[in-house]
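Written out below as structure tokens is the structure these notes cover.
As you look at this complex, bear in mind that one protein chain is not there, while each of the others sits in place.
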Amino acid sequence: MAFKKWIAESFPVDQEAFIKLTAEPIPNHLKRWWWGLGGTPMYMFFVQVITGIMLVFYYVPEADKAYQSISYITNEADFGWFIRSIHRWSSNIMIAALILHMMRVFFTQTYRRPREMNWMFGVVLFLLTLMFGFTGYSLIFEQMSYWAMKVGTGIASATPFIGEWMGDFIRGGSEIGQSTLTRFYLFHIVLLPMITALAIGVHVYLIRAHGVSELKFKGDENEEKKSFPLFPDHVYTELIMVTVIMVILVTLALLFPAQLGEEANPNKTPLHIKPEWYFYPVFRWLKVTNLTVGILGPIFFIFILFLWPFIDRFFEKRLPGKEVSFWIGVIGMLTITFFFLLEIIGH
Amino acid sequence: MDRRDALKSLFAFIPLGAAFAGITAMGVGFISPNKREVERRIFTIHLDELEINATRRFKDLRGRDLMIVRTGENEVKALSTVCTHLGCTVSWQDDKQQFYCPCHQGIFDKDGKVLSGPPPRPLDNYKVELDGKNVFIYFKDTEG
Partner (left out) sequence: MATSLNTKRTIIGILSIVFLVVLLFALWKETVRQIPGYKPDPIVDAGTKHCIGCHSEKGNGKVIVEDWSNSKHAEVGVGCLECHAAEESDIDSYMHEGDRIATIVTPKDCAKCHEKEADEFMKSYHADAGMIMGSLDNVLAEVVEGHAAFDGGKNPAAANGCWQCHGSRVQLLKDEAGNPVHNDDGILQFDPKTWPNTGVGRINLDGSNGSCSACHNRHKFSSAQVRQPENCGKCHMGPDHPQIEIYEESKHGINFHAHKGEMNLESESWIVGEDYSAAPTCATCHMSATPDQPITHDVGDRISWTLRPKVSEKIDVSQLKKFKKQGKEPPADFLKWDERRDNMKNVCWQCHTKQFTGNFYKQFDSEVEMYNEKYGKPALSLINVIKKNKMLTAVPFDEKLEWEYFLLWHHEGRRARHGASMMAPDYTQWHGNFELAERFYVSIVPEVKELIKEAKHNGNTTGAAEVQAELDKILNSELHMWYLGKMSPEETKRRKAAAKAFRERYSNN
């Protein structure tokens, strides 16, 4: 027991405080599976970090070697195709889960006071995840990667006022080249993970600090206990979620492994440039409007999204009981879906 | 928790643990470097150029130091001249019909067997193939 004593002395931990912090009871509505949509992206962030670190073992961030290194991973390294496919699918599902999570929070109005700041951190997390997707896809340096970089940085450059500086900063110059790849690599494996990890930490802390909103659903009124224990109940729930996600990821990796297109060729623009699916609405919007409106539109949208708790409060005060937020949300979803579908079926 | 409960927990969590162990093993396999081995058949000499019991030294045959001995009518041995002690190059002493390593005075006979000194094992043999009268040696190269 001298050993235990030594541990307690050199690494003091307040056991009671620890238990209190982690074993806090979970409100009953979290038994509903719909509420797992917050933990899902967080778990997938961990999956991305781990698979991402593995991929860094072989990826070479040099313009004339990047594609070849991905080819090595996909075709030669043991289980390379598998790890890469999980990384790819996990990124897609993470964004899908995030969108569903945002929808859940939006339509249950759990962004309301005092949770406005947490909502804003959430929007930031969403944007960070989109940037993860964009930078990661470019690192492959196949044709689609290169031209996505070209279009993406072109859009950035066209932003009013700060456009030129922003474009040059992202590109590492006025042209896409090695410095662009280095920057994208830096963003993808260092800056974005760091900022995202911090933002996740703040987001989770705020959730715990505020306590999860207690909501009542039909059929719950007769329940005595308003909460249930973290361990083992909620842990089991989380484990189920984790296992389901793993099964889905592995199955998708098996059935639809990540492919490798043609190597990037700055002299040959492919006939159909398309970004990843989560950029379709914006992409379509840019096609139907002129450049300025095309850029200001999404900026405006993000602005609204970011400040939504306050806009919602404004409507609540002016038009109480009219459920304005709900309808704005519905219209917003329909519009985005419309543009999304347009991009899929259009050309 | 009673015994039944404990058993149920085991049935639930052992597969989960195994699955995660499995995927971890796959990950470790992934990040472990792949060694590729290629066996190459290198032409050395035509038998007509080598009398029985004669030797021919190759100082840098595709990066290797070796010696071949025609031990019979249709028998050739190929010995590596890298000392099995610490890797110095042994020299052939024709008068004594032995290999001598100057680094720590290891001595091998003409078959590569250790006669004296610190070398722990005989000189390495290369696989030899006779294709008609052409003597081929098999080299193993690894990359990765």
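Labels A and B are assigned to the chains in the order they are written; within every chain, residues are numbered from 1.
Keep this in mind: a contact is a pair of C-beta atoms (placed from the backbone, for glycine too) under 8 Å apart; a residue touches a chain by one contact, two chains touch by 3 or more.
These figures come from a predicted structure and were not determined experimentally.
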* Per the touch definition above, residue among A:Ala8, A:Val247, A:Ile302 or A:Val330 touching the missing chain -> A:Val247
* Asked: From the list B:Ile23, B:Cys83, B:Leu123 or B:Ile137, which touches the chain that is not on show?
  -> B:Ile23
* **Residue numbers in subunit A that touch the chain omitted from display** => 28, 31-32, 75-76, 78-79, 81-82, 219, 228, 232-233, 236-237, 239-240, 243-244, 246-247, 250-251, 253-254
* Asked: Footprint of the hidden chain on subunit B, which residues?
  -> 8-9, 11-13, 15-16, 18-19, 22-23, 26, 36, 38, 40-43, 62-63, 131-132, 134, 139, 141, 143
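In this section, only the chains that are shown with their structure count from here on.
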* To do: Report the residues of subunit B in contact with subunit A in the complex, numbered from low to high.
  => 16, 19, 23, 26-27, 29-32, 34
* Asked: Which residues of subunit A touch subunit B in the complex?
  -> 50-51, 54, 57, 76-80, 82-83, 239, 243, 246, 250
